[in-house]
Each structure stands twice: as structure tokens, then as C-alpha cells.
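Please read through the structure below; I'll follow up with questions.
After this line comes subunit A, so read on.
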Amino acid sequence: MSFDHRKLSRRSVLAGTAAGAVLLGAPAIVRAQTKALKIAVLLPQSGYLAQAGQSCHRGALVAPSVLSDFGHQVELIHIDMESNPDVARTQTERAINEGAQCIVGAFDSAGTLAIAQVCEQRQVPLIVNIGAAPQLTEQGYKFLVRNFPTGGMLVKNGLHQIQALIDATKIAPKTAVFLHANDNFGMAQRKGMDALFPTAGLPFKLLESIAYDPKAQDLSVEVTKIRGLNPDLLLVVTRAADAIKLVRDTVRQKFQPMGIISPGAPGLYDEEFYKALGPLADYHIDALPWANPKSKVTQALEAAFKKQQPNYRFAVECFNVGFTFDALLIAADAFKRAGTATGPELMKALMATNLVDHTMIGPPIKFDAKGQNVDIPSGCVQNRAQTPTVVLPAEVATMTPVLPMPPWQGRT
Partner candidate 1 sequence: MTAITLNVIVQGVLTGLVYGLMALGLSVIFGVMRVVNFAHGEFTVIAMYAAFILFEVLHIDPLIALLPIAAVFFGIGYLLQRTLITPFIGRAEHEQFILLVGLATVIVNGILLIFGPDARPINLPYSFDSYTVGSLFIDKVRVLAAIAALAVAAALFLFFRYTRTGTAIRACADNLTGAGVVGLNVKQLYAVTFGLGLACVGAAGTLMATIADASPGLAQAYTLLAFTIVIVGGLGSMVGALVGGILIGVSEALAGFYIQPSMKSMFSFALLIIVLVLRPQGLLGRRL
Partner candidate 2 sequence: MLRVENISVFYGDAQALDDVSLSVDEGAIVAIVGANGAGKTSLIRTIAGMHRPASGRILFRDTDIAGLSSHQVCNLGVGQVAEGRQIFPSLTVSENLDMGAMLPRARAKREQNRERVLAMFPRLKERIAQAAGTLSGGEQQMLAIGRCLMGEPSLIMFDEPSLGLAPTIVHDVLKTIRDLNAAGITCVLVEQNVAVSLKIASQAYVLENGRVTLSGTGAELLADERVRQAYLGI
Partner candidate 3 sequence: MTALLSVRDLSKHFRGLAAVSHVSFDVNPGEIFAIIGPNGAGKTTLFNMIAGAMAPNGGTITFAGEHIEGLRSDQVAQRGIGRTFQVVKPFPALTVEDNVVVGALMRTNALGEARKVAHEVLTQLDLIGKRDQLASSLTLPDRKRLEVARALATRPQLLLLDEVMAGLRPTETDRIVSILRDLNRSGLTILLIEHVMRAVTALASRILVLHHGAAIAEGTPDDVLRNPAVIESYLGAEAL
């Protein structure tokens, strides 16, 4: 049922309720119809996902000016969902009350689904910027679209890229070990791996899949275990802090694989990774969707980012920033085509998206019937001079891949 026709302003309601809400003093924002689309961006800026959430947030901060250069008017409400689904849910309600016509978020699957409940009921479209759990688009939400690959897609594209890497560098790995964090993202990847690797036709054997607890403080045992297996390639799905520990212990234990490759996980290209490891951070490869350096949208975004966020490197942040920006771009584009911000209309326009110019590598953005963009290719990004650099596919690459990676010795 809809509540709109008898809704009071939030302030008057609170004043009339004994809920100890005297402190609630946020100004009631008048719902004026403007030409700008009002989007609430919910991100985990604090809590355990703060690192990624704040990175995405920087993308959202840059977005309005860039979008306006492309002729889109958006007004953003920035909300910290504290890595907490309870907060995500109530704040989505609040944002919609304050006039948000579209929601973008929320990096984390639990938070995203909490938001999806509200969006579904209030018929406000939710655009998932980042969130790999395949189930997000499998549960039947009609007001949800996702411009981000599922875990399975990431793995599938990642394995393709690994094949391409082998072809391009002429290496001949015989064995590999897959190491992943045992969290929802790592598990989504693991499932993809279990399903896809046997039929991917890669020339090496997967010796073992090792899960580690992301709450554990130490990866030395995991590395010792890997050293015992002695694989040629190390395939990893990590979070940033773990990637650092992993490489550090690999170096200390003098274990030298041909390469450390991630089929699409954060960690290997985060600023903290470069800061912690210096030259040892180089030559690791992440096969994941990446900003297309040749796209004019990317170039505009990069220029704006450099101006607005001088303390951060676009090259490093472009994954989180790019996907967050693209989500906003998708919303703005649909709004322009729909000509209205009414939920169902906007959603209809979203489903009809065919967005040629966007940030991330890939064909025009389209959504299938479930709201999933099924065509988000991965590129290969290799750390070179402590900068993530596109090395594959060749048409967007700025350098050629180097494998096997140079030995650890002599790098420090």
C-alpha cells in the first residue's frame, strides 16, 4: 500500500510521538519538482567496509559536475550506511522521504538487499554499483538493476583473461592454487571457480582451493601451505589488507610463483597495497572490469577527479569510482529518456538502457530481464611502477603484460 497521500512531514510526526525523538532535528526537505534527478547514494563509509565505501564515495562526490558536463542534472544525498543493514534500511526510507527518486549502492550484499526491500516496496529504482553475489538479481526484485558482474561472471571473464595472458606472454604454467577469503564475495568467486574451471580448458591444473578467514590476523600458515604445494600460479581473491599480508609472507618465505593473479578481487590494486609493498607490489595482475582509458567519459571523470580529489590517484581508485559513477550515469540517462522521476517510469527506462558511452571497459550497458548487465568484460591490469596499468585486451592496453614476474630478490 502507498502512504504518500497521507504523509505528514517527518518533523511534525516526530514531534507528536513519544519516541524520545526530540533530538531529531534534520530539516524537512521540501519536495520540489526540479529538473535534477535526486539520487541517494548509500555506501558503507564506516564500519568494516569503510575502505571500499569511502573510495566509492569519492566517485559519487565527483559525479555531479561530470554528469552536468554531459548534460545531466543530478542532486545527490550522501548517506553512510555504516556497514550495517539496519542503518541501510532506515536511511533508505528516510532518503526516499526526503525526495530521493533513485538509490545507488551499496558495495556490500547484505546492505544492498536491505535497501532492495525498501526500493521494491516504494517502487524506487535501486542501481547496484558494486555487489557480486549472484543472488542479488536472482531473487525477483523488480526495482533493482546491477551494473556489476556476478561472482561467476567475474571468474569466467577472469579465466578468459588468464588464457589470454598465457597466450600473450608464452608462459607455460602447469599448476595453480586458488586462495580466497571466506566471506560472501570470496565465496561467490569460489563457487564460480568450482563450476567453471573444469570446463575452461586452461592448460594448468588446480591443485587446491584454500579458504582463509578474513577475520584472521595472519596469513603465514596459508603461505606455508601454498609453498608446500609449490604451484606455478597463485590465483587469489582477497581484501586489501590480506593481499599485503599474502605478498609479504610469500616474499619472506622465498616462494616465487610465476605470477599472482586475481580473477577480479580488490586488494592487489589498492593504494595501501602499493604503500605497504613498494616495488614488491609490482607485476601482480588483476583480471577485472576496469576503466577504459580511451573512453571520453573516463577521461572527463579522471580530469574532474584529479581536480577534486588531489590526494587520491584515479588510476588506483577507478574501479570503485568508475562503477559508482557509471551507476549514477545510468540513472541520469534513464531519467533523461523517461522524462519523469516516477519510480515505475524510471524503472522502465532503466530496463531499456542502452548506454554506449560510459567509464568501464565494455560494450553498451544493457540489462537483461532480471536487471543484470550480463556483458561486463574484464581486462587485465598489471601493477607497473606501483600503478595499475591496463595490459589486456590489446585494444585498450597501455602496456604489454610481463610474466613470469621478475623475482622478489633485487626489488627492494
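FYI, a residue touches a chain if its C-beta (ideal position, glycine included) is under 8 Å from a C-beta of that chain, and two chains touch if they have at least 3 such contacts; residues count from 1.
On how the list was made: all candidates are chains of the complex that A comes from, given by their letters.
Keep in mind that this is a model prediction, so the values were computed, not measured.
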Touch assignment for subunit A within the complex, options 1, 2 or 3
1
Provide the residue numbers of subunit A that touch candidate 1 in the complex, in ascending order.
46, 48, 50-51, 53-54, 182, 210-213, 215-222, 224-225, 227-228, 240-241, 244-245, 248-249, 251-254, 270-272, 275-278, 280, 408, 412
